[in-house]
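One protein chain is absent from this view; the other protein chains keep their places.
Up next is chain A:
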Amino acid sequence: MKKTKLIALIMVISIMMVGAGYAAWSEQIFVDTTIKTGNFNMEITKATVRTGERQDDNLSHEWHHFDWTKGNSKNDVTINQDGNSVEVELRNLYPGGVVQFDMTTTNNGTIPAKLKSVNVQYLDGNKSLLNSLKAKTTWKVDINGDGKIEPMGKFGNGHVDGKWHPVQSALSVLVDDLNNYNIVIEPKGSLSLGLDDEDGCIQFKLDENAKNALQDQTVKFKLTFNWEQWTTDPNSNPYTNYGGDGDIQ
């Protein structure tokens, strides 16, 4: 019994000492990362209408072909100065009508980043229209900025769940899906919301069951993409905590 106590005592003292080392080193890690805070820069570099022909929902309607960049559409999207939010203005949607636009966010900083959340904020117009909107997203990534899109087989098919959700829910599903695949955008890397060879999109659809009163209405809302620093602390990586050489399934 005394021997087990002695062993336990040695272990307890060791743990106390390791705690001191942990405190010192974790602080060092923090200092290392905060030095780089000035270079944390995730930027929406592209937000345009999609003019492609892909029409999964069998909806060949005018909303599909607006060009947001040339300003000749009734709809509009603007990248805000903060670089991480866009303002979307939708006009004249009809029940079942779909609008889709490309969006690419690039890591122009020097530290890896992870999408933490996307917020939807109503700004102006008919709020009921926003509440009746459904959305779905698709995504693809170039993690390290080498110009190559990561193989879909590796990071999922990018369809998220393929279902229409209320706008905020659709974007939460997107965040969850990216986090499930542990997507961390390295410097110069980028995240596009899209599939295959397309740049990507968020699709908005006015619910088929929406009342006709919502036709010819306008709504303006803001989408804010909140990115967080992916720390260099190895303990933050859930794949490193389980030992082994990583070759076991």
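Operating definition for what follows: a residue touches a chain if its C-beta (ideal position, glycine included) is under 8 Å from a C-beta of that chain, and two chains touch if they have at least 3 such contacts; residues count from 1.
As a working rule, contacts and distances are computed from a predicted model.
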{"item": "Omitted chain, identified by the protein name its UniProt record gives, among \"Stage 0 sporulation protein A homolog\", \"Sigma factor SigB regulation protein RsbQ\", \"Signal peptidase I\" or \"Aspartyl/glutamyl-tRNA(Asn/Gln) amidotransferase subunit C\"", "value": "\"Signal peptidase I\""}
{"item": "Absent-chain interface as seen on chain A, which is shown", "value": "1, 3-5, 7-9, 11-12, 14-16, 18-23, 25-27, 30-31, 34-35, 37-38, 40, 180, 228-229, 231, 235, 238-239, 241-243, 245-249"}
